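Yeah, one chain of the complex is gone here, protein chain that is, but the others are all in their spots.
Then we have chain A:
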Amino acid sequence: MAVCIAVIAKENYPLYIRSVPTQNELKFHYTVHTSLDVVEEKISAVGKSLGDQRELYLGLLYPTEDYKVYGYVTNSKVKFVIVVDSSNTSLRDNEIRSMFRKLHNSFTDVMCNPFHSPGNTIQSKAFDGIVSGMMVQTASTV
């Protein structure tokens, strides 16, 4: 499904980033990095109008020629970004949502780990597993 999944800290530096075609990792770094502009813009727009009661899912951030970039922001301003292949038209908004929810739950588990110091990059097998699960399906379907 996803070709790249990234977790970005409140201060906009990456906590976790993984992409499936590993040979072109830098491209995804660029994609995710630039998507932060849209994320910030969306947050600031929502923050003004609704206050705390906001939708965590940000929806499609922007489409590029090959990929679609989706965003999600937790209440603590940690951002999740999922990049999916544009050719994958079968993917519906709801599925993206559920992917984000899964990611969020797993991220929460990581944060609950007393040995994890928040702000450091995520090094967790469980989290890796969840992320792989979302990405591996690409390999099987394509």
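Brief remarks on what is shown
Definition applied: a contact is a pair of C-beta atoms (placed from the backbone, for glycine too) under 8 Å apart; a residue touches a chain by one contact, two chains touch by 3 or more; residues count from 1.
Throughout what follows, contacts and distances are computed from a predicted model.
The unshown chain of the complex is recorded in UniProt as "Trafficking protein particle complex subunit 9", chosen from "pyruvate dehydrogenase (acetyl-transferring)", "SRP54-type proteins GTP-binding domain-containing protein", "Transporter" or "Trafficking protein particle complex subunit 9".
Seen across the whole complex, the unshown chain contacts chain A at 9, 11-14, 25-26, 29-30, 33-34, 36-38, 40-42, 45, 62-63, 119-120.
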